[in-house]
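Data block below; observations after.
In this view, the complex is presented without one of its protein chains, the others remaining in place.
Right after this comes chain A.
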Amino acid sequence: MSVNHRVTQVLTALTAALALLLALPAQAAPLRIEITEGVVEPLPFAVPDFIPETAAAGEWGGKLAQVVADDLNGTGLFIQTPQDAFISRPTSFAAPVQYNDWKAINVQALIMGAVSVADNGQLTVKFRVYDVFSGQELGKGLQFQGTTEGWRRMAHKVADAVYSRITGESGYFDSRVVYVSETGPKDDRKKRLAIMDYDGANVQYLTDSSSIVLAPRFSPTGDRVLYTSYATGFPRIHVLDVGNTQSRILESQTGVMSFAPRFAPNGQTAVFSISEGSNTDIFTMDLASGATTRLTNTPAIETAPSYSPDGSRIVFESDRSGSQQLYIMPAGGGEAERISFGPGRYGTPVWSPRGDLIAFTKQHKGRFHIGVMRTDGSEERLLTASFLDEGPTWAPNGRVIMFTRETQGASGQASLYSVDVSGRSLRRVRTPDAASDPSWGPLQ
């Protein structure tokens, strides 16, 4: 190869390299914007009446849609667009969605459902969820089947699926709550265990009002309930089978008061308090064998134990420091670490199903609060304030807390309230009578 040719190639290569260097800065970076502020407002949704696909299904379309709408509205995260604002009404479950009609009324999530009733009375409910502004379906269609008696559960399941697809979290609508139903005047209050849907529907009573019952707690699977009863004239822990309403006493030490029971996450162990004289300590019991294990042994009053979701730790209240505070100890007992340091008294701690938060009751300056804090005691937030708020219980998804609120005065009554973990959407749960001590069961 000649020298000239080589020189030409080298020069060409240098030119190419220079061109590359000059071209690199020309790759313009995109316009970068950082959004640090948003809005906290409910997401508008629409749920037209479920389309009846059989003649016998006509009565169910509106009922199903109403329960779904109530579920979503009740979260505070969604707001229903009334049906009289609809521009078009779907007439077929398979018809294409007219997205522009829903955009025009600012609907962001559209729930389309259909219902049919077979000759044998089988109810079939199916639905689809659409993200209107994205113009696409969220997830795939689902359908549920059951008897007509279970139509509310089907509606709850539809709402759970919608909630999950939009928020990314599991729902809590198809769940039940066990609580203490109260009747009569304050000085002669009759109490009995009751169970209901999370929204207060389908109330059923599990015990009679012949004896005082306190603090029912659902098992992790929802098939049993631990509660404290004065049926023997002495507070004793009972376990009740929800299916047949049969109960039995958990045999522990005789002649002592046992109370504040709660299931371990495995469902095989119960943790509770035993009071001997002026001392109250925490114990566990293997429900199969009845073997009891002491976890604390201090002269202080230590009660209201609650397991962490993984069953490795227990949070409880104790006045060992001179005032009622929250502590965490290993599930097998041992050194406890105090986590509450704010002013006032802390009690009835409950570990969140997510494991990240602990709900508690706080009494400060004559008022009661329901609050949450992280498991290390940080980021304490008070969600409510009233004359008497107490006894928090977590929804199965760890998003909502239900608790007891009692009004002041001789005619004051206890009732159940729910509040979002963010402190928003405080709502009263409608019950036939006064209600207290709720325990939220698992998602069914």
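Everything that follows uses one rule, which is that a residue touches a chain if its C-beta (ideal position, glycine included) is under 8 Å from a C-beta of that chain, and two chains touch if they have at least 3 such contacts; residues count from 1.
The rule is short, and it goes like this: contacts and distances are computed from a predicted model.
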Legend entry - Omitted chain (choose from "Anti-sigma-E factor RseA", "Urea ABC transporter permease subunit UrtB", "ATP-dependent Lhr-like helicase" or "Cell division and transport-associated protein TolA") - UniProt protein name: "Cell division and transport-associated protein TolA"
Legend entry - Sole contact to the chain not displayed, among A:82, A:243 or A:409: A:243
Legend entry - Contact set of chain A toward the excluded chain (per top definition): 1-2, 4-6, 9, 12-13, 15-20, 22-28, 30-41, 43, 77, 92-101, 108, 112, 118, 120, 122-126, 128, 131, 133-137, 140-147, 149-150, 152-154, 157, 161, 166-169, 195, 202, 204, 242-245, 399, 420-422, 424, 444
